[in-house]
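Here's a structure for you.
Every protein chain of the complex appears in place save one, which is left out.
Per-chain residue numbering starts at 1, and chain names A and B are given in the order in which the chains are listed.
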Amino acid sequence: MTATTRPTPTASRAAWARKHLFRTPRDSVITVITAAVLFVIVWRTIRFVFFTGRWEIVRVNLGLYLYGRYPTDDLWRLVVTLVVISATAGLIAGIIAKRTRIAAQAAGTPLPGTSIVGRIVELAFRLWPVVVLVALLLLLSETITPTLVTLATVAAAIAGRLVGALLPKRATFLAFVLPGVLPVVLLPFLTAAQGWDDWGGFMLTIFLAAVSMLACFPLGLVLALARRSTLPAVRVIGVGVIEFFRGVPLVVLVLMSSVALGFFLPQSILPGKVVRVIVAFTIFTAAYVAEIVRGGLQSVPRGQTEAAQALGMSPFRVTGWIVLPQALRNVIPALVGQFISLFKDTTLVFVIGFLDVLSVADAVTKQSQFDLANFAEATAFASLLFWVGSYTLSRESQRLEQRLGVGTR
Amino acid sequence: MSDTPGTDAVFADATQVAGTGGVMIELDGVDKFFDDFQALKDINLKVGKQEVVVVIGPSGSGKSTMIRCINRLEKHDNGRIVVDGTELSDDIRNIQAIRRETGMVFQSFNLFPHLSVLENITIAPRQVRNMPRAEAEAQAQELLTRVKIPEQANKYPGQLSGGQQQRVAIARALAMKPKVMLFDEPTSALDPEMIGEVLDTMQSLAEEGMTMICVTHEMGFARNVADRVLFMADGEVVEVGTAEHFFTDPQEERTKLFLSQIL
Partner (left out) sequence: MTSATTTADQRPPLWRDVRFLRVVLQVAAVAVVVAFGLWLWGNLQDNAETTNIPLGFDYLDQPADLTIPGSDFNQSQPVSDAIIVGLGNTVRVAGAGVVLATILGTLIGIARLSTNWLLSNLARAYVEVFRNIPLLIIVVFSYSAIFLRFPRLEDARTYGGVFLPSVRGTGTVWITTDDRGGAIAVVVLVAVVAAWAAARWRRGVQDRTGSPAHGFWFGIAAFLLAAVAGLAALGFPLGYSTPELDGRRIVGGITMLPEYAALLFALVVYTASHIAEIVRGSIQAVPKGQNEAATALALSSGQRMRLIVLPQAMRIAVPAIGNQYLNLTKNSSLAVAISFFELTKVTQVSIANRAPAVPSYVLLLAIYLTLSLILSSVVNVANRRLALVER
């Protein structure tokens, strides 16, 4: 054996640049042009963010952006809600983590233990857009209160996580029960100060998105099953509903919910405007969810159904115990994608005069001390709120997809 | 297959060529790295004209990497590779010249699913060798007859069995009239009953005098056809000999261990 020499040390920066930036003359030209474009973009962004942008428009109206015109005296209700939700999320995460650990031990592959500080640091890096956004919000706020609220929220999450990990295995049911109980308790608590028809800002956005998400899932599931039914009449109904709502623009449905839906219901039971628009979001998204679930159902091999039938299971059990669990697991990423779309689509309530984030951005430019020239700042901030939300969600969904993929093959 | 060495012949190293027709492929001190992992360590190999070399070895031993370096599917990092007098350099003309003279058959067939069998076979001669269509198609028909599936010309790869697909892949490689054929585990992805038909095709190819390097674990094929068998492990050529040598008198421990697992 002669001694072998490594061709090029790949760790070297010059070598890296030669391989990734200047491999061929054409590559070098591309690099230079791209760098120029990038420079202009970065330079203009920095100039806008740090020098030309008039960010008072956001600073002054921060409350309006976040919680609309929620009564100032009742803001403590929002704080309580935030802390409770955070603690619950922590609790559920703790319960799940414990179960994963137990399952891993049972399988003979115990997970490596990590310190709690390490976990928090890792989470902060993973959710960096959220961390940056919160830091920005705290920077824009003028009092110490928001900082305290943030600390309380984080503390609640950590406390919940620790408690969740300590709970016995019997408490697992909490992970399913709490998300159902929480809205029932918190909504009356919040609406006691202001009915949801008057809500606004990011709070309204999250409310619309969350309720529509919860409602569209069962409906979508039913539609998907109807479309896959072996009964022709049921299938036709399923196809009709799905294709109708996928073929029309959501804006039109939103407009109709405000103007035309009232004609189709007795005036005595006509719900408020927020519920009406939630109906529009729900039905529209359900049609898409149905198509996603249908794809998932098709991805489950026929042999699974046949094996279950051969074991003597009834059609309902075959679907509910064998096919659906596998189908849903396959489509979680696509469902998250649809929910991200819904989250972004809640901005459409702008066209029917709700005070959501986008409407706030539009309205504040009409305040006397600002004008249309500040529109860029106002909408940039609104975009940031949405961007952080949907970017984080999509990244987490990719992570989940990878983790789910590990066991499949 | 002229002048096959005696059954007990042991080769001093992999550069000792069987046969007398001169050297077709020469690997001289070839190294290959994947980041920090060294896949090939100082490979020295000569393959004579019309010689058939079978390469065996555990997975990850560098067998596939070695033959993939010969037509530049992987770029070797050190050493020289010469095919039929053309040295594989960074010159795209040399690379393409060597690829034109080198046919390759893959484990997973890699037929083009959007083209019919006939188009799969004619695409390279027509696009690379500028062959008129009628001529290319006549040649393709001839090759399909040679691999014993003349009736499948107008089907698509998705309509064929694995064994048929692999035979089309051999015909596709032969359509370029290569001087060398590289086989990268051509039967590993096949059902047992289809392995025979592919091996038969390869054997008749060898009997017609094609220079071949075959990565395969079919020791029966090695015994019938190979002039030399190379055993590779950990990126090195560990032992060279005839198939008989490996059956009766393997020298190295690693060779013995491996053979005990596959035989």
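Methods note: a contact is a pair of C-beta atoms (placed from the backbone, for glycine too) under 8 Å apart; a residue touches a chain by one contact, two chains touch by 3 or more.
None of these values were measured; they are calculated from a predicted model.
Q: For the full complex, which residue in A:Leu265, A:Ala307 or A:Leu400 touches the chain that was left out?
A: A:Leu265
Q: Just to verify: which one of B:Thr15, B:Ser108 or B:Ser188 makes contact with the chain not shown?
A: Result: among the candidates, B:Ser108 touches the missing chain.
Q: Using the definition of touch stated at the top, determine which of A:Ile46, A:Ala135, A:Leu166 or A:Val248 touches the missing chain.
A: Here the residue in touch with the unshown chain is A:Val248.
Q: Just one of A:Ala35, A:Leu151 or A:Leu311 touches the chain that is missing; which is it?
A: Looking across A:Ala35, A:Leu151 or A:Leu311, the contact with the absent chain belongs to A:Ala35.
Q: Residue-wise, where is chain A in contact with the chain that is not depicted?
A: These residues touch the chain not displayed: 20-21, 23, 27, 30-31, 34-35, 37-38, 226, 230-234, 237, 244, 246-252, 255-256, 259-260, 262-267, 340, 344-348, 350-351, 358, 361-362, 365, 372-373, 375-376, 379-380, 382-383, 386-387, 390-391, 394.
Q: Residues of chain B in contact with the chain that isn't shown?
A: Against the left-out chain, chain B lists 71-73, 96, 99-100, 102-104, 106, 108, 110-114, 123-124, 126-136, 155-156, 158-159, 169, 172-173, 176.
Methods note: only the chains that are shown with their structure count from here on.
Q: Suppose each chain is reduced to the average of its Cα coordinates; what separation in Å results between chain A and chain B?
A: About 52 Å separates the centre of chain A from that of chain B.
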